[in-house]
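Have a look at this one.
Shown here: the complex without one of its protein chains, the others still in place.
Each chain gets a letter, A, B and C, in the order it is written, and its residues are counted from 1.
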Amino acid sequence: MIFNFEIIGVWVLVLMTLCILSYLYGDNPFYKISEHIFVGVSAGYVFALVWWDQIWPNLFGRLFPEYVGAGFEFSPIYIIPLILGIFMLFRLIPSLSWLARIAIAYIVGMAAGLKFYVYINSNILMQIQNSAIDLSKSGGEIFNHILILLGVFSALVYFFFSKEHKGTVGAISKIGIYFLMIKFGASFGFAVMGRISLLIGRFEDLISYSSYQYNYATPIILISMIVILGIWSFQSSETKK
Amino acid sequence: MERFFTIFGSIDRRVIFLLIGLSVLIPLIKPDWVELPIKIDNNTQIVYDSIADLNEGDRVLLSFEYGASTKPEVHPMAVAVLKHLFSKGIKVYIVSLWPEGPIMAKLAMDEIIASNLFNIEDGKDYVMFDYKVGGSIVIKNIADDFRGIYKQDYNKIPIETLPIMQGIYNVQDFDFVFDFSAGVPGNAEWVQYACDPKEVPLSSGCTSIMVTDAIPYVESGQLRGILAGMPGAAEYEKMVYEYLSNELVNNNKYINQNANIDKGKAFARMSAQSVAHLLMVIFIILGNLSYYYERRKKG
Amino acid sequence: MFIKRQLAIIVMMSMGFLALSGYFLNFSVLREFTDRDAPQWYMIIAGFAAFLGCLNLLQLHIQKVVNKQKNWQYSIFTLLGFIIMIVFAFVYKNVDTPWGPHLKDENSSFYWMYNFIYLPLASTMFALLAFFVASASYRAFRIRNFEATLLLISGVLLMLGRVPIGAIIPWWVVVIMYVSFLFAMIASKIKNRKVFFISFICVNLLCLFLGFQLEWNTSTPLFLLIPSIQEWIMAVPATAGSRAIMIGIALGIVAQSFRIITGRERSILGD
Partner (left out) sequence: MSNLKQYIYFLIIPLIILIIYFLNPFDVFVDGNQLSFVSMLISCFMIEYFIQKAKSGEEIYMRPIPAMKAMEEAVGRATEMGSSVLYVPGIQGLDEIDTISGIIILGHVAGMTAEYESDLHVPCCVPIVMEAARESCKEAYLKKGRPDLYNDRMVHYVTDDQFAYAAGVNGIMLREKPAAVFYQGKFYAESLILAETGNSVGAIQVAGTGSSSQIPFFVTACDYVLIGEEFYAASAYLSGSSEMIGSIKGQDYVKLLCMFFIGIVFLSSIFNYFGIFVFDIMSLFKINIIN
């Protein structure tokens, strides 16, 4: 029998993993506990990261460079986000809560400005540029290229809002939907692949923790959980009756 | 027959869950029950060839953008690519744009060092940098001014004193960029902000779900091939394994002669993956048959 | 009240304009702002909002416990988890590393919580998707109409083509698949069932015979190999679809941003 913090950790890890997996059986106390722990722990985790990785170095590191020592120089302009941030906190005082709106306005406006440019460039102009064809390639590749162009055209026609999808427009947009559907099917297939891979990763962990080295964590927890779940579902069906 | 399918149509989804679980678990416990040959995908081949074309002493920037939750898919790629690079005597520079990136990079490097395949030295053959906040902004900065953003390496050594950092000022000083990505920021950002405008060859290994979004870049040549999810990793592992075994015989000076080469993690997982996919397809077919009978019954 | 309503809209419009012009105007201060500071400021403001989030979380769950609402017992776990994380992040760190970097120190209590509680929960939740994806595809991949059929075919071919199992599917299975697909398309045109089935079998036999004549078992043409079909689907129709969606999304974002910058879309500010 080995006993140290790592072993406790492994037991907790296996317990948490199996608790979440128990959801597959249905909503049950194990899942509820792990779900609630997850929400609490992750909120604390994210808050700690936000403070120590963002606000502390990036804001206070620039306003009080000597005290924080995050490698930034003093930049007084960072008073503005500090003020906007404090505005945000005024949410707690109802009479001043309208100030938070200014902080939100800053963010929304900024996002609009930045994304406008980025998307015009990366999604529109880059894709237009890519439609050029290289005729020195083989016949099959040229055919594929033309097919891609036709697909892009017809799928874009599908997105027209101010035209009724009837007649020629309707027919073309129908073809467009077919291309979109093939794309969605492909995404779906890839997603299946990815999810299975992650499950494999999880199961490998569980398998490796079922050895003597970890005091047989997986089998012991698994069996006791199945037993408790069985009793629980038996009891709850009794009470339902 | 008909009754069977109608019963199947109303099957409890927990039965499906159980079968999927078993289809993954059994091949993992008993890997030799199902063994399947691996065929190399075209895009994997392009990645392999692009790296194989690099010369000794070239510099390659690796970017780690995945975390523990997507580790099963992407991590084996990282290990295989690192092995491939080191066996060719290429200098490796590692940056991370995800908070968990450095942990993953460290794990991958530890695995390489533990395998005792190569005589590599931190700061001379490879260098690692810590995580930087900012996503695409960091990529932009790497493209313009590498030293503006990275002042010291992972071990807090100033980069001016590192021999490997000589002559590295922006992304154009690298001969190749390889990105391991599992989301945003990821390969799309590398294409948009650094490698396409600066014309540096870029390749990527990513999670399966990202592939369809990345494929337009592959088709337009902005990405040199792509390693797609765990199968991509397994294919690459296989190619690197064959290459290393071959080089070992040819007395490659970068490979330790007494080391033994392992096949890699993803390779072993492929049978579980295959069985699960097959089961899924069977479900789909059965589901459709029961749907057909159901509809016929309703008229 | 002017200041309460209009000021926010003015801030929104001018920020949008400022951020956009940073890409075009040759003022280094402005460029620096759009490139580096503006997103950084967002993070900072969002960071302050995080306080509000945490307060909200505490309030919600404490209320639940105090009022003994349904399932209140579980809220205790949320509160415990949250408080323990906060204590390990700001009060007790168990290592000599300075505050801040201690979050990533492998020996700190915070890291222990991260590694043994947070990580397994997150990755198992992620892995649960494998089961959901199975039940979703079982239910969703049904041949309701032609579009659904395309979704199904491209999904199934991808699932098979990307793993080793796809490579061992022989050419004649693929031939039968092609013929079945063709007949499924024209099924509504042929009324007589007998004719339909006989012609279906005949065409199949004919194709198989042709295959043996052309010695497809020794050199299978690419269009009869599942992995190659999968590669083609990815490279051509799926690429076309992705590209169209990409352009569409960009146009949507451009128009939305335009409406925001010109101050037409202001309902987000409660106006």
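Here is the rule we use: a residue touches a chain if its C-beta (ideal position, glycine included) is under 8 Å from a C-beta of that chain, and two chains touch if they have at least 3 such contacts.
No experiment lies behind these values; they were computed from the predicted model shown.
Taking the complete complex into account, the chain left out of view touches A, B, C. Residue-wise, the contact with the chain that is not shown comes from C:S242, picked out of C:S109, C:S228 or C:S242. Within the full complex, the residue among C:V133, C:I153 or C:A167 touching the omitted chain is C:V133.
One of A:N4, A:S136, A:T168 or A:S237 touches the chain omitted from the figure, and that residue is A:S136. When you scan A:L18, A:L82, A:A112 or A:M193 for touch with the missing chain, the hit is A:A112.
On the side of subunit B, touch with the chain left out of the figure occurs at residues 69, 140, 143-144, 183, 192-194, 197-198, 209-210, 212-213.
Even with one chain removed from view, subunit A keeps its contact list with that chain: residues 20, 27, 32, 35-36, 38-43, 45-47, 50, 88, 91, 100-101, 104, 107-108, 110-112, 114-118, 120-122, 124-129, 131-136, 149, 152-153, 156, 159-165, 180, 183-185, 187-188, 191.
Counting the whole complex, the residues of subunit C in touch with the unshown chain are 20, 23-26, 31, 39, 42, 45-46, 49-54, 56-57, 60, 70-71, 118, 121-122, 125-126, 128-129, 132-133, 135-137, 139-141, 151, 242, 245-249, 251-260, 262, 264-265, 267-271.
FYI, only the chains that are shown with their structure count from here on.
Spacing of subunit A relative to subunit C, judged by their CA centroids, is 7 angstrom.
Mean C-alpha position of subunit A lies 19 Å from that of subunit B. Residue positions 39-40, 43, 119, 122-123, 126, 130-131, 134, 137, 152, 156, 159, 162-163, 234-235, 238-239, 242-243, 246 of subunit C each touch two or more of the other chains. Counting only residues that touch two or more partner chains, subunit B has 17, 20-21, 24, 69-71, 133, 208, 211-212, 216, 219, 228-229, 231, 273, 276-277, 280.
Taken in their complex, subunit B has these residues touching subunit C: 13, 16-17, 20-21, 24, 36-39, 41-43, 68-71, 102-103, 133-134, 137, 140, 208, 211-213, 215-216, 219, 228-229, 231, 270-271, 273-278, 280-281, 283-284, 287-288, 291-292. Within the complex, the subunit A residues that touch subunit C are 5, 8-10, 12-14, 16-17, 20-21, 23-24, 32-59, 77-78, 80-82, 84-86, 88-89, 91-92, 98, 101-117, 119-120, 122-124, 127, 130, 144, 147-152, 155-156, 158-159, 176-193, 195-196, 198-199, 201-202, 205. Chain contact summary for the complex, subunit C toward subunit A: residues 4, 7-9, 11-23, 34, 37-55, 57, 61, 71, 74-75, 77-86, 88-90, 99-100, 103, 110, 112-134, 137, 146-148, 150-159, 162-163, 232-251, 253-254, 256-258, 260-261, 268-270.
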